[in-house]
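Quick notes on the structure that follows.
One protein chain is absent from this view; the other protein chains keep their places.
On to subunit A.
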Amino acid sequence: MNKIRLSLDLEIYGDDTRDAFLLDEDKLTIEELIPRILLERKLFIDVTEESLLDEIKAAAEASSQMSDGIPIVVPGDSLVCNSDIVGGDNIDIGGSNGSTATKIDTFNKNRADLAKNVALALNETSLSLDFVSLLIASVKQNIGKSTMSPHLLKNIPLGSLSSDKLTKEEGASGNDGNKDGNTSKVGQGWKYEAVIKITKLFKEASVKLKQQVEKEEHYWKMINVVLADDEVLFKHGKTIGVKFGYGDAGSIYHDKGLAILRSDETTGHVTFTPVASLLNFRVANKTYKYIQVKILNKIDEEFMVTGISSFKKTFNSSRFQVVNDLEKARYFLFEEDLFYFLTREAKTLINYNVSIISNKIIFEIKDEIIEIEAVPFDEYYNNMDDIDLYQNINSYSSMHNEKCESILNYLKTMLCCFYKYNLSLKQKMPTLFTKWKQQNSHPLILRPLLGNIRHEIYITVIKKMLDELLLEFKDQLLEATLKLDKLTNLKTFTGNIFQRSIQKPVSEIVMTLKNKQEKWMKIHTELTTNEIFVPYVINLTIVKYSSESDLNQDFEGTNCLQLTVNSFEDVKESLQWSILDFVG
């Protein structure tokens, strides 16, 4: 765009033509003049004597040119106008030499108009800029904000103006006669369309709802199947979960046995998904393991398997997969729980020939080894009919199968015993003591198992020893009896079915001897154990009586010996000495 600078020299028009609004620059006071110069020149630094002289000279030249009727172009002057406006015919500056009043009037009028128009245009432009900015602000806030006027920005919230495109309705201007007919026809069309749309909506919705109802029905049927199986259901968020673990039965195992019953998106089919934690629904990915008991015996200087417990569970008792899955998860949770406590207990028994190697707990009892192993469950393998890999190799290989089963049953029963104990603690009034008990309880499984086996061995050993003693002193005694009383602790039934395994086994052997002086001696040997169940503890009591009636009535007996020993040798020595003293 070209910019043309115009200079108006008012002097040439004379005083009477002066615009009342234009100030006479020569009559300005110094107070008015300085701001004006500042406005025009910006700085006084640029105003030098030479430049002013030049300017004056140039102005004089310009005025002489003006009088020649040539439009002036003076650089450095103040008035800057748009060429579009100025370039028009409406400003006719110095068109002729005759400076008539009408021409000047026209000029002034035009000039005032021009100024007004420029101001108007400026105003309009900024208004439309504001409008556009406000309009844009609803879409692009930052762009709008940067171009908006401060006033608008202050008073109008951004994005408060929006726009849309309106299309002009066609055929709106029909004559009145046709209008009614058209309207009803159009209306009919609309309604018809609406009815068709509604029909379609209803049809779709009915199909969808029907599917949903079917899905729901299937889902709840399955939930009901699970519920009918006496399972504990709980709600977690939007899903229904099932608690299949033994927590409520008294188990303190960390895995509480939680699963969610996931329903299929489309069919509503319920699948059983065990979860490790309810917080994040992390799916538990466990390898199912079952416990197998093996017995090995030393045959021909070599250990051979003589018995193995079988695993014949198939988990297909129900026709619903979800119930079968649940049963399976529950079964293996119990096995896992059991093996966890077995390994924990086995650690305390390491001093008694019990060792743990990876997934195996091994007991060594003289020439026999009992192995308890967690074997990974393989569905395919276990479904095969013949799993006699170890069995039937020779006649020995299955001779202890039944015993293995018994041991396995025993282990499981003892874990149940522990559950029962925990449950009874839970039912008690919660005190610090019961809490302490809960936290410090461990199941008694391996200790009584091993303890009972050992106890039988100890009884045999001590019986043999006493028999030998009797034989040794047979000639010096008039009479000698030996009475073995096994498990005297079980004589009174306390009501706890596990009495046999939670109480320390106690067996008694009573020997009565009569020497040649017709005196009597009663040797009471009590074989028991400590809280580990495995080592033996022998309480030896020897009482002397002067007559048989005293012996029978336990009257006026003399205590010769009363001691607790931990070694068979000590018992033997003590007895030998006592009997020797008695017969001597």
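We take it that a residue touches a chain if its C-beta (ideal position, glycine included) is under 8 Å from a C-beta of that chain, and two chains touch if they have at least 3 such contacts; residues count from 1.
Quick note on the criterion: contacts and distances are computed from a predicted model.
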Omitted chain, identified by the protein name its UniProt record gives, among "DNA replication complex GINS protein SLD5", "glutaminase", "cyclin-dependent kinase" or "Mediator complex subunit 22": "Mediator complex subunit 22"
Listed residues A:56, A:195, A:249 or A:471, member touching the removed chain: A:195
Residue of A:27, A:254, A:312 or A:366 in touch with the missing chain, whole complex considered: A:366
Option touching the unshown chain, where A:47, A:122, A:490 or A:580 are the choices: A:490
Selected residue (touches chain absent from view) among A:320, A:340 or A:498: A:498
Positions on subunit A where the hidden chain makes contact: 180, 183-184, 186-188, 190-191, 193-195, 197-198, 201-202, 205, 209, 212-213, 216, 220, 223-224, 227, 230, 233-235, 240, 297, 365-368, 400, 403, 406-407, 409-410, 413, 448-449, 452-453, 455-457, 459-461, 464, 490, 493, 495-501
